[in-house]
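What you see is the complex with one protein chain gone and the rest in place.
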């Protein structure tokens, strides 16, 4: 996610500061909004310094290197799909752990996965692509989040996270191919 | 509010996911921002599942049915005005209950009533209409919020909510007619 943010920043002729900001927002914007809505202390992206550091490194790599080539074209969709599934699973689990119902959990799981990209689009003056035209990300996030909730009802949270991640990422990859 | 969000989504050629998202943001965006700023646990739109469900149903109705006709043209402004007054009253009460002063309460009451529509406008790449051109909503929200605060000073909170709702909704309806 952070990588895509950096790539978009290049297209919009942003400077290094813009690169880093967009990378942070793309990668962690969804989780930040989720945590602000949950209102349980500082957002995870701030308490765990590894988040910001990862986004910074991703932005630096994209800024300095123009990533392309066959290897990248094959690897990138896999990373992207895994990140989407991962964010959806984490967001849903966190909402359930906070004692929220299945609908708010579905909402927060999807928000965590696609919210960062939407914030990035709005800042770059575009109507978020997930709202119209590109339904792939949202569908996969909802799917992964739904799996986590279903397994949560069956009291199998760990298995649910695994299945949710695999199902969400696989559908995302297959639908794109 | 959620209904208007859905209607705008149609104009912008959004898909079903976009419809639902805009309906949720239009209807509850103001309250979500209010609760995130108040920082007192999860936002109400998430802890009370009825909020999200209502917005979902509203979005579904608007998506499937093209609502129009004389009956609707007469009923809709009333619903709209009541929703505006209701949100302004609830937001102000919540701010006062959190121990805030009258100016922050006025700010949060107005934000609750018009914030969702403003967020929707920004996402659809428009300068929020409440900031210029369309002052009706903001004026009525400030009025309703002010009534609640005045009655709060007189230690008559319940009466204040009622009067605030009636005054805000009525002015909104009359000014529009």
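First chain written, first letter: the chains are A and B, and each begins at residue 1.
Note that a residue touches a chain if its C-beta (ideal position, glycine included) is under 8 Å from a C-beta of that chain, and two chains touch if they have at least 3 such contacts.
Please read all numbers here as calculations on a predicted model, not as lab measurements.
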Option from B:25, B:38, B:58 or B:149 whose C-beta touches the chain left out: B:38
Sites on chain A contacted by the missing partner chain, in the whole complex: 9, 12-15, 17-18, 21-22, 24, 32, 35-36, 39-43, 45-47, 49, 52-53, 56, 122-125
Where the missing chain touches chain B, by residue: 36-40, 95, 98, 100-101, 103-104, 107-108, 118, 122, 125-128, 130-133, 135, 138-139
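Heads up, the rule we're going with is that only the chains that are shown with their structure count from here on.
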Averaged-CA centre spacing for the pair chain B and chain A, given as whole angstrom: 29
